[in-house]
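Apart from one protein chain that is not included, each protein chain of the complex appears where it belongs.
First chain written, first letter: the chains are A, B and C, and each begins at residue 1.
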Amino acid sequence: MHKYIPHTEKEIEEMLKEIGVSTIEDLYVNVPKTIENYKLENGKDEFTVKKEIVKLSKQNKVFELENIFIGAGIYYHYIPTIVETLSNKQNFVTAYTPYQAEVSQGTLQALFEYQTMMCELTGMEVANSSMYDGATALAEAILMAVRINGKRKILISSAINPEYLSVSETYCKPQNVHLEKIKWSETGTIDLEELKNKIDDETSAVVVGYPNFFGIIEDLKMIKELLPEKILFIVVSEPISLSILEAPGKFGADIVVGEGQALGVTPNFGGPGIGFFTTREKYVRKMPGRIIGETKDVEGKKGYIMILQTREQHIRRGKATSNICSNHALMALVNAIYISTMGPEGLKKVAKMSYNASHYLARKLEEKGYKKVFDGPFFNEFLFDAGEDYISKWHKLTEEGILGPLPLEIVLPQFKNNALACCTEVNTKESIENLLKYF
Amino acid sequence: MHKYIPHTEKEIEEMLKEIGVSTIEDLYVNVPKTIENYKLENGKDEFTVKKEIVKLSKQNKVFELENIFIGAGIYYHYIPTIVETLSNKQNFVTAYTPYQAEVSQGTLQALFEYQTMMCELTGMEVANSSMYDGATALAEAILMAVRINGKRKILISSAINPEYLSVSETYCKPQNVHLEKIKWSETGTIDLEELKNKIDDETSAVVVGYPNFFGIIEDLKMIKELLPEKILFIVVSEPISLSILEAPGKFGADIVVGEGQALGVTPNFGGPGIGFFTTREKYVRKMPGRIIGETKDVEGKKGYIMILQTREQHIRRGKATSNICSNHALMALVNAIYISTMGPEGLKKVAKMSYNASHYLARKLEEKGYKKVFDGPFFNEFLFDAGEDYISKWHKLTEEGILGPLPLEIVLPQFKNNALACCTEVNTKESIENLLKYF
Amino acid sequence: MTIFEISKSGRIGFQLPDNNIDDFELEIPEHLIRKDKPRLPEVSEVDVVRHYTNLALKNYSVDVGFYPLGSCTMKYNPKINEKMATLDGFTMIHPYQPIETVQGALKLMYELKNMLCEITGMDDLSLQPAAGAHGELTGILIARAYHLSRGDIKRTKAIVPDSAHGTNPASARMAGFDVIEIKSGPDGRIDLNELEKALNEEVAVLMLTNPNTLGLFEKDIYKISKMVHDAGALLYYDGANLNALLGRTRPGDMGFDIVHLNLHKTFSTPHGMGGPGSGPVGVKKHLVKFLPIPEIIFENGNYKLNYDKPESIGMIRSFYGNFSIMVRAYTYIKTMGNDGLKHIGNMAVLNANYLRKKIEKIMPIAYPGVCMHEFVSTCEKLTKETGVKALDIAKRLLDYGVHAPTMYFPLIVHEDFMIEPTETESKDTLDNFAKILEKIFNEARENPELVKNAPYNTPVKRLDDVTASRKPIFKFKFEG
Partner (left out) sequence: MTIFEISKSGRIGFQLPDNNIDDFELEIPEHLIRKDKPRLPEVSEVDVVRHYTNLALKNYSVDVGFYPLGSCTMKYNPKINEKMATLDGFTMIHPYQPIETVQGALKLMYELKNMLCEITGMDDLSLQPAAGAHGELTGILIARAYHLSRGDIKRTKAIVPDSAHGTNPASARMAGFDVIEIKSGPDGRIDLNELEKALNEEVAVLMLTNPNTLGLFEKDIYKISKMVHDAGALLYYDGANLNALLGRTRPGDMGFDIVHLNLHKTFSTPHGMGGPGSGPVGVKKHLVKFLPIPEIIFENGNYKLNYDKPESIGMIRSFYGNFSIMVRAYTYIKTMGNDGLKHIGNMAVLNANYLRKKIEKIMPIAYPGVCMHEFVSTCEKLTKETGVKALDIAKRLLDYGVHAPTMYFPLIVHEDFMIEPTETESKDTLDNFAKILEKIFNEARENPELVKNAPYNTPVKRLDDVTASRKPIFKFKFEG
């Protein structure tokens, strides 16, 4: 007897009888019994479990929003209350893939609208209804480019988020796709000279960040101008920035991917976030992931349904465009609700406030003699020389309730004593001044 | 422009034009303009508001459940997570009185089931779908008794919750209904001799607690035996106890009321709780409050609807059985979900564990020389002599994280240094031992 | 299916931790020990979740769509309010906790009280009443106490206009008064002559809703106030319709002595299928001493509860009122602030007038001309022509996915709708409502039976309320 399992003793008896066996054991024909007990505690009631887990949660330090100066792929923004209220609706949460479209119009319409929003933000023509995260979205984008033009060399900016680079390597290696990294220039943008030199007939795609991992805004126009027509232009972007930055689609990007966590998803210790994935309509049949389309029912009423499923693994099996099945649809819903709530004006304000705050911090740090490592234009993150043994200072800052700029050496050892600072609309002048006290 | 108010400037213009006026001011014909501004701050965004209010909430001390030994009308019990999940559904929360039954079947069925549950627990025939709290439920029960038999004297146990007594006084005074208090005996039960002597032709009803304010279980059978047929027997009960105690209906109670907060409602600093109100079918047309009944739709399908509305103020106006309109329906839903989740076995276990814990504490206190004030049978609360200046000790206990037994003198000054202790299923042996360290 | 039919003996939906205490034998007289198990649901957690999830799906609500119930102010209920009200620091505190451990809660109440005083123009206020009608009762008890305290014992009557909410006369009666109903004038407002006739030394109070339930402002309010006070009576303000006046005038400024508010109307707290609401009562200086106990005071940097008010009407309910509802209203007022509150009043009145204008061509307005936050339309003509009643139209509205307005109220108008859009509805929503209503009126003329048998697209079709009350079924009938 368990509250999650409704069977009474009497019902179990009745059911066994109907089946025509006398014990549960009779149902396990030919199944070896290899364990009697797991080396686990027996089950506990919800109140005891809650107590234990709340205790665990308190062993993590939650910082006041305004005192968080870290980004590097996961961002803190204000999340309107209704985003949580609405996305927690259990009719969303406990539904699955909309296999039965007629009773999944909630899911389907929300995802269709999400696709539209992502196209609007990126300036692209089609979006899928989500990938796991920015990193796998990039990896899949690269493999898609390879499927499109059959070439196996990828020129990728070294200033891409290192986690994305690492994941892309993992995905590319077994398929013999070669990632060739292009170094960054002194301004922090991709080295155009090197890029130009490395483009050849074997090149499938060029990948840059926009902004890149250092927060620097790549000049997509100049990069695109270097690319022969057949080479795909893949842009890894940050969606908040796209309310200020020109849409990659306007520069001729072929695939735009990125992490959508900043759009209303809590940081969640890094997951789940959501990978977004947009491309041009002509490539759609090479695109991985689920796509929702508009259609009509037999009475001519508008409705939504999964389309182009012949690309997917459950139909095409080994020949599918990807193995992705479960995706991050619920986070796409979160994104859609967040975007709906903020609207174009709200998003722009978030972007601009983030821009302002980070530039304010950068200027103040410079006034104190802390130099930026790169002087290219940046959106809301920048790398600066934080001085001797910054990493110790960083740990100590947590005791002051500050989650300081990331000591980049943790991720990229060559950047000793350099810190990647991030500000968003949650950082106030006061909290920045307070941070500066320690510099 | 405000996020709660959707009008754009353009729309306001269009609307004024349609109305045929040129400014908003034109709509306020003959309305004096007496203020330009409230002496209030301007509105703030939700994040700022949240911060301020979270801060306020933290200026209240929340005790660990197991360390709470206070009851006196508001009780701490384990509340299963789903009670919150389900009762927070905004389709319940943001609906109003089910005036349009066809689109309110959720409300109506839930309340109909709630009524059934309360009848089952109390052993009565009809229940209304809620009163504000136990105190007003008692006050209304007294006025109902007066309506039924036209007499204006109420014999009421002095061992009723003092807040209930006070509220009943407030309600009775203007209607010239006289509350005559019957003292308690040495065992803490009503003084049967005095009661017997005071019963006369003018007596409308007799009111006792079950358990009473001191936690003592009144002998309803003996009391009922004293009452002539025309005198109504009103029992104020505590619903958790009714899984152990015989239902008041079995003893011939005419009206059973009480506070339903213990059934899954958080303490909420005393409100909202919920008053429950049950009676015999023959009195139903004299009953205050809303009643939901079962009926059928035009196709014969079962449905639910508000019934006997001719008793109510919106139809009968000055001749209604009560002025109650908004009630505590959402808390009735909480009660119903809690009862559904716990079931008869769960409720009984809660009652028995509460009984066990409080008797364990009482015994241990007695072993230490702390005497109970009354030696009648008790359910889960008991009064004991806590020693010199207990009130100071009580304040100090909070610093140890303990919300100790209530110094009764706060409520009833005559009980100097007496403490009303309460245990429920949330108190563990360990937490009781810990409390005992301070005695 | 009811939860009782889902129930299966032996199934459980609960778990409880062990408290490590041995079982005590019951030391209770045998005849006081329960014998029969109550017939309560025995279900699994999944059963509970699905049952209530499916019930919720059968409810219309403000979150689903337009809910234009007149005098109910079904405005949008902000979710941040819910979030704040469910903070542990608010939900898990006991009313008898040592006062030093609940300073945050008391501070919130104290500040809310002051904000509401400012908004109503009153001098002090009690947050204790649990609902609007409860506030009315409180207010009238205060009026009673006032006159008695002056030895003015012959004031046994309360005047209530015929357009008043049903709670008004009911509350007055509960406070021991005889109710004198006075007829409205042809303009839908109080007839001053009628009032004059009714006022005398037996009158304790005039209860007024302003704007009244027709959505009309009592333009003679200053005159009325003077007449009432000259007669030695008090003027009571039913705050149900306060939304209309936000940012413009205050009951206190108009001469009212007592006012009750509905936090679940003007201040956006949810209606919860019928409650809990909250009905604070504010009074002018001369009545402060009669407010319910306890009062919340701020003294030497601490918030305290004062029960020592010998002239108080006493407690009107247990403890301090519906605290969780207060948290929501507090959050709302902080969010709206001075500027937001002013905007509310304007937009509520704009919406009502706009909708009135759209609807007057379809369903005539009972008292034409500019209205405040609501207005009353009547379909008497249509009913005469087609037999289709306001009730039928209401039911047909449900088919089109909107909630019906308040019907058959106030009693002085017939076959009517009392329509209050509130400020949180958009022009599109109002346009859509007018369009639907027009469609239904056309249906009624072309095919009256269609409308008379509505609704069709609802979880149940039209319910038989007559039999329901004639042969009432109060609870689930268990088998056997």
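Just so we're on the same page, a residue touches a chain if its C-beta (ideal position, glycine included) is under 8 Å from a C-beta of that chain, and two chains touch if they have at least 3 such contacts.
Everything quoted here is computed from the prediction, not taken from an experiment.
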Displayed partners of the chain not shown (whole complex): A, B, C
Of A:V126, A:V208 or A:V256, the one touching the omitted chain in the full complex: A:V126
Residue touching the undisplayed chain, where the options are B:T8, B:S22 or B:T310: B:T8
Absent-chain contact - pick from A:Q313, A:N417 or A:N434: A:Q313
Hidden partner interface residues of subunit B, rising order: 1-6, 8-11, 44-48, 81-82, 84-85, 90-91
Where the unshown chain meets subunit C, residue by residue: 6, 8, 11, 44-47, 49-50, 53-54, 57, 63-65, 76, 78-79, 424-426, 428
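Following the convention adopted for this analysis, only the chains that are shown with their structure count from here on.
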Most contacted chain pair (by C-beta pair count): B-C
Inter-chain centre distance, subunit A versus subunit B - centres from mean C-alpha coordinates, in Å: 49
For subunit B paired with subunit C, centre-to-centre distance based on mean C-alpha positions, whole Å: 20
Multi-partner residues of subunit A (at least 2 other chains): 46-47, 81, 85, 90
Shared interface positions of subunit C, touching two or more other chains: 11-14, 16-17, 43, 45, 47, 49, 53, 78, 80, 82-83
